[in-house]
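Every protein chain but one is kept in place in this view of the complex.
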Amino acid sequence: MSLLTSPQPAAAEPAAAPFLDVRDLRVHFPTEDGIVKSVDGVSFTLEKGRTLGIVGESGSGKSVTSLALLGLHKGTRAEVSGEIRLDGRELVSLPERDMRALRGRTVSMIFQDPLSALHPYFTVGAQIAEAYRVHHKVSKKEARERAVEMLKRVGIPQPERRVRDYPHQFSGGMRQRAMIAMALVCDPELLIADEPTTALDVTVQAQILDLIRDLQEEFGSAVVLITHDLGVVADIADDILVMYGGRRIEYGTVHDVLKEPQHPYTWGLLESMPQITGDVERRLNPIAGSPPSLINPPGGCAFHPRCTFKGWVSGGRCAVERPELVAVPGTGRHLAACHLTPETRQEIRVRTAAGAAQ
Amino acid sequence: MTAADEQEQPVSTTEPTAGEHLLEVTGLTKHFPIRHGIVFQRQIGAVHAVDGIDFTVGAGQSLGLVGESGCGKSTTGRLVTRLLEPTAGMVVFDGEDITHTPENRMKEARRNLQMIFQDPYSSLNPRHTVGTIVETPMRLNGINPPQGHKKRAQELLETVGLSPEHYNRYPNEFSGGQRQRIGIARALALRPKLIVADEPVSALDVSIQAQIVNLLQDLQREFGIAFVFIAHDLAVVRHFCERVAVMYLGKIVEIADRQTLYTRPRHPYTHALLSAVPEADPDGTRRRERIRLAGDVPSPVDPPSGCRFRTRCWKAQERCAQEKPPLVRLAGNPDGHLTACHFPEEPSVEARKEDIVLDPALTASGDSASTSA
Partner (left out) sequence: MLRYLIRRLLAAAAILLVITVITFFIFFALPSDPALLACGKTCSPSRLAEIKHSLGLDQSFLTQFWEFFKGLFVGRDFGDQSVRVHCGAPCLGISFQTDTPVLSTLLGDFPADLSLGLGAAVFFLILGVGLGTLAAVRRGRAADKAAVGLALLGVSVQIYFVGLLLLYLFVDKWQILPASGYTPITQDPSAWFQGLILPWATLVIVYLALYTRLTRSSMLEVFAEDYMRTARAKGLSTGKVVLKHGLRAAITPIITIFGMDVGSLIGGSAVITESVFGINGIGKLAVDSVQNSDLPVILGTTLFAATFVVLANVVVDVVYGLVDPRVRLG
């Protein structure tokens, strides 16, 4: 039952090791009620210049995964196991001291709510300059100049003046730009963006997503985008990893996952979302029930208590046997963890499409 | 979802007593004063939260209010339900002018005019049982249903998809989606004619969001309840509301039926807003126009003269600064499609020959957007 054997979608050339290679990552939090298995065996790869969207609802483990990439669980109660290889270097076992040297420089992060993620008592410029000076031996003045330059790059008007402002004097969109400037000030090779636009208005969200994409092209970094919004990943990501209850349930290119989704949970997510185009009369098809417990997850497939299609699998396997993440036949790079046979899935999708068209 | 089990008569059978609209809002304005001073505070300005808006909602209809933070959509909701008192303008509900009705005489209107809030965590009293929460509006309004308060409350819980056994439990025992259901049950308790729903699903996960949207749709159809649905999510609003009004800096800039608004918008801001909505379809984004605004929404304390959107508009000319564009039906637009713009856009959301990118940090020729016609 090794997850390590499952093929990786982005590994086009298996000869070279991928830039980021996460294998069987587990993050468990011991609590009084039991062990919370926030992340329970997640693997993925990512090349430089590419974007991976990790999608899931609250409690799916997507944010905990992102913090593990930065080694931010070190020194907490969390128990992290598995491997995170960044450019050949293993990070899970890396001592805090060495990890610190990577943070902000090789791996950096954009957080969800820029108002709470920026320190209220320091100027925006000081915070960006600090991020630069941690990793570069430069004078305060040089770091300040670098901060101005970065603010300018992310599109903040009058950066020489705004560099002296405090976060509360910025608008929401400007704050997120400042956050991006801070994350990119050391030219990181891996950028993690945890719900970077969730707190923003829609026109600002579009600007920020475009900005992240532009900057990625310019800096050539790898980007991990954590989001609950399939629209956001469709817009910006190359690959999608769908998480449920701390595990992967579907993984593939944006096109494969969104156009040819294979897992009933992904179907549910897509059918829960109203669209901006298309048939307005189409009724939403929500996923029944609520997310699973992470302490006592359901046996077998974690999604089975909410799954409409478990009856299509013979012998009640869904409740007892955890489905492996395997390649969808004929693709090789599109993986799904579901007991439904490809033929059955095809039949269900044809029926659903027919039902929606009526 | 067991809305069909409900025994009550649909509200829609009772016609509004006067006029053809259940809710009629004219020139609605709310200015929040800004005071300043050492000992005696004097007013030095005002936040123009809502600045003269007109709209109507017919019985059983649903109107969506969309716009970004600070556009005044939530304030509008609070003015309509009289949680706030308007600075100017008029709110006529069910034939009665409730613009300045004092609190103690609002009882009758309140019964028919309920509100659902965004945050299901903070809008329910944690010390009260679910039963108490749902019953309180009935008791306060002296309504004694024939089957008794408890039975009625349990029926309502069933209507919103909860179990009658939840009657004695406390809000903290429920998930976000379930709490929103409790809030809806409370709003339904008085069989209102209009519900103002302020971002009712934005705090919820996608799958739960869909459950609540479906529930609200069922209730609307079953009981003929009219809705003012306030949300920043344009897709949800399109899904739920027949008519949609787009707000910007305290004004309605465009209002139309949803089909028209989402496919044939005329106001540049509506175009910008629609173009910014991400679609869970990797091809869809390429087919649609790409507009990226620059800068921020100006301060509502000192809004721009003339058209409020002109400072961020790619079509703005001198006239836009001098003349306030009236909200009118433009030539070629269907009935009921009103736009406040001097230089309206073509009625299409298709990708353009060239993207409109005003943000200086962004490259205009993003490879994601089609540059060919």
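Letters A and B mark the chains as written, and numbering starts fresh at 1 in each.
Here is the rule we go by: a residue touches a chain if its C-beta (ideal position, glycine included) is under 8 Å from a C-beta of that chain, and two chains touch if they have at least 3 such contacts.
On a predicted model such as this, the values are computed, not experimentally measured, just so you know.
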*For the chain left off this view, which of A:23, A:50, A:105 or A:306 is in contact with it?*
A:105
*For the chain that's not shown, point to the residue among A:24, A:47, A:87 or A:130 touching it.*
A:130
*asked:* For subunit A, which positions touch the chain that isn't shown here?
replied: 67, 70, 72, 75, 100-105, 108-109, 111, 113, 116-123, 130-131, 134-135, 166, 168-169, 182
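Everything that follows uses one rule, which is that only the chains that are shown with their structure count from here on.
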*How big is the gap, in whole Å, between where the Cα atoms of subunit A centre and where those of subunit B centre?*
31
_In the complex with subunit B, residue positions of subunit A that touch it_ = 57-58, 153-155, 157, 171-174, 177, 201-207, 209-211, 213-214, 228-235, 254-255, 258-259, 268-277, 280, 283-288, 290-291
*Tell me, which parts of subunit B touch subunit A in their complex?*
68-69, 175, 177, 205-211, 213-214, 217, 232-236, 238-240, 258-259, 262, 272-282, 284-285, 288, 292-297, 359-363, 366, 368
